[in-house]
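Here it is, the structure in full.
What follows is part of the complex, with its chains left where they were.
So that you can tell them apart, the chains are marked A and B in the order they are listed, and the count of residues begins at 1 in each.
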Amino acid sequence: MQGVSGRHFLQIPGPTNTPLRILAAIAQPTIDHRGPEFQELGRNVLTRIRPLFRTAQPVIIYPASGTGAWEAALVNTLSPGDRVLMVETGHFASLWNRLAQRLGLMVDLITGDWRSGADADTIEAKLRADKEHAIKAVAIVHNETSTGVTSDIPSVRRAIDRAGHPALLLVDTISSLASVDYRHDEWGVDVTVGGSQKGLMLPPGLSFNAVSPKAVAAASTARLSRSFWDWEEMLSANKNGFFPYTPSTNLLQGLRVALDMLEEQGLDAVFQRHLRMARAVRGCVRHWGFEIQAAKMSEASSTLTAVRVPAGFSADALRAEILASSSVSLGNGLGPLADRVFRIGHLGDFNDPALLGSLAAIEMGLAVRGIPHRSGGVESAMSTLLGRNAAQPIAAE
Amino acid sequence: MQGVSGRHFLQIPGPTNTPLRILAAIAQPTIDHRGPEFQELGRNVLTRIRPLFRTAQPVIIYPASGTGAWEAALVNTLSPGDRVLMVETGHFASLWNRLAQRLGLMVDLITGDWRSGADADTIEAKLRADKEHAIKAVAIVHNETSTGVTSDIPSVRRAIDRAGHPALLLVDTISSLASVDYRHDEWGVDVTVGGSQKGLMLPPGLSFNAVSPKAVAAASTARLSRSFWDWEEMLSANKNGFFPYTPSTNLLQGLRVALDMLEEQGLDAVFQRHLRMARAVRGCVRHWGFEIQAAKMSEASSTLTAVRVPAGFSADALRAEILASSSVSLGNGLGPLADRVFRIGHLGDFNDPALLGSLAAIEMGLAVRGIPHRSGGVESAMSTLLGRNAAQPIAAE
C-alpha cells in the first residue's frame, strides 16, 4: 500500500492485526531447532498453549496453516470409507466436508441455511439412527467464519451422549480460539482444530490439534495414510520440546509473546472484550437497517459479523470503496454469499477507537456507494460500548 | 502499555504515529558514519530534504531534538546583547523567548493572547520604530503547537520589507513542516527550524536548520559562542555527504524512507490531506459545542486543534480517561492552558478511520466524564470528510 497515508485496519475475520510486540519477536533471528535454546522455547509454548484450549492434554503445533490442521484431525483418527457426520453451517464447514471426501471419507451432511448453528436434535436423531455405529466422527465448526454464526458445542456433546454413540467429536475453533470461551476437556471434544492468525494475533503459518486420550487411542487403529500430519512422532518428540521435522521457528518465537499477551490480559477479560465489541457492531448494523447473517442473536459470533447488503447493491464494490478510501479491509462473502455480504472482523488485538474508526469507514462507504441506510451507526456503537444503549441491554440483547 | 489490547493512537501533536516502514529502516543495523555506504545515505537525505522546505539552499541536520535547532538558529546568527523581536503566540514561542534570553539576547516581546497568530502590523510598527536597526532578528513560530494557531509568515515578511528593516527572519516550523505549505525561499525566511517527530513521521532525535545566504553571511560575524551547533563545519562536511561529528545514523536511515513516503504521496496531496482532516476535527469540536483555542478559523492549524473544555471541568482528567479506556493519547494544555485545553494531533501518518476512531474515543470520554456536549460529533466529522457538510464548505469555512 505504498503511497497511502496511515495505518491499515485489517478488519477481515483473520488474519488479524498483528501486534508489534509479536512482529518484533518473529523478526528475531532464526535459531537452531535442535539446540538448547529452541528446546526451552518448544517446552514453553507447548505447555502454555494448553490453557487456551482449556485442556490438560497435549496440543500439537503444525508448521502449516489451518487447513492442514483440519486434514490432520481426520487422517489421524479415521480410516478410508469411514463415515463422518458434518453440518453445513457455511463455507468453511463445506470446505471441511469436501476435504473429508477427498481423503476418502463418507460424509453424512446435515444441510443448513448458512444462518444457523448446528442443531443438536438433528445430530442426536442421526446418531440414534446409526445403530451400527458406522459414523466414526461428528465434525463441527464452532465459529463459522463465513457467516459469523456459532454452534453450541456442549449441546452437540450432550446429543452424542444422549444417543449413546461412540463417535469422536471434532471441532474447528479456528476463528474462535482465544476469543470466545471454549473448553476442550470439559466439553468432551476429541480433536480441536485451531490456527495462529485469528485470536492468537499471529501471522498465518501455525495450526493446532488439541487431542483427547480417546482421539489418541483412535489414531492407533486409524488407517488413513499420513506422515506429515501424524500425531505419534509429534507427541513423542514434543515431550522434550522438539519436533520431528523442522518447525516454524520464528512463528513459535511469536507464539511465546502472544501467550504472554493473553496471560497479561487474562482469558476471561479477552472473552468479555470480544463480546462487548460484537454487541456494539451488531447494534450498529441493525441501526443502519441491515440484516445480520446470523439468524439468531444467541448464535451471533463474538469475533466477526457478516452483514447482508440490500438487494441490488454489491458488497464487493462497497468493500473496494472502503479499502481505497479508508484503508480498512473487510471480509468478502464466500460461496453463495459472494457479493451479498461483507464480513467485519472484530477479533484479536483490537480496541474501541479501532472498532469505531472501522465502523465509521463503513458508514462513509455506504454513503459514497449510495446504499440506503440510517446514519448514526457509529453513535449507536458508542452507546453500546458505553453501556448506555437501553434498547440493547448487555444482559439480554 | 502491557496488558492492553489494540494499537495505541498517538494523537498528540507530535511525536506522531511512526509508520512501520520507517521503524523497520531505523532498526536496520548502524553503519560506519565515515564509510561509503553512509556517504551515499548522507548525500541522499541532505539533497532530498530541501524540497520539504521549498528551498534550494542547504538544510543542516542535527543529531538532536528540536529545541536544539532553535538554539542553533540563534547562536549562529546573533551576538551577545543583540535584540530579537518575538511574538508571544503561545507556550513554545515563550520557551523560545526564554531560550534566547538565557543565551544572552535581549528579547523585544510582542505579547499575545495565545489565541492569535503574529500580527504583521505590530511587527512593522516595532521595526519602523527601531531606527538604528538594533533588532537583529524577528523570530516567529509558524504553527504554535500549544494552541493550534498559525502565523502568516508571508505577511511578516512583507512587514519587514515595508519597514525597510534588515533583521533576519527566523521561523519555527517544527509542527508544520511537511504538513502545511511552507516556502523558505519564496517567503524570504533566513532560518527555518524543523524537527523529525511531526510531519516527517520519525521518532524525535533529528532537527533542522534551513539557512539562507543572508543567514550564512550573518554567521561569519555572529559572536554567540557555539561549537556543536556551528553551521560552518556542518556545511563543509555535508558537501561530501558526511558530518563533522557522529550523526544519528539510524534516524537518518529512517529519514530516507520518510522522504520516500512523502515523495510517493506528493507534498501537495499531503497538505490537502492535513487541511481536510483539520476541517473535520474543527467541525466536530464545534458540533460538541466547545470552543477552539484559535480565535480565527483562518489561523487554525492544519496539524493540531486545541480544544477548550467548559469551565469547571478538567481537561487532564478527560485525557487520562481517554488514554485508559481507549488507548488514545491527546496533548495536554501547557502553561496557562494547563488542564484547560486538550490538544488533538491530526498530522503525520494518518487516515480517516484513525481520525474518526480518535474523535469517537474523545466523545465517549466526554460522556464518561460527564462533560456536557452535543453528541454526534463523529457523524459531523464524517460529513465533512465526505464533503457533505453544507454548513462548512471546504472553500470558505
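To be clear about the criterion, a residue touches a chain if its C-beta (ideal position, glycine included) is under 8 Å from a C-beta of that chain, and two chains touch if they have at least 3 such contacts.
In this text, all values refer to a predicted model and were calculated from it rather than measured experimentally.
Here 2 identical chains are displayed in place, and the whole complex they belong to in this file is assembled from 4 copies in total.
Throughout what follows, only the chains that are shown with their structure count from here on.
In this assembly, the C-alpha centroid of subunit A lies 45 Å from the C-alpha centroid of subunit B. On the side of subunit A, the complex with subunit B involves touching residues 2-7, 9, 17, 19-20, 261, 264-265, 270, 273, 325-328, 349-358, 360-361, 363-364, 367-368, 375-376, 378-379, 382, 385-386, 388.
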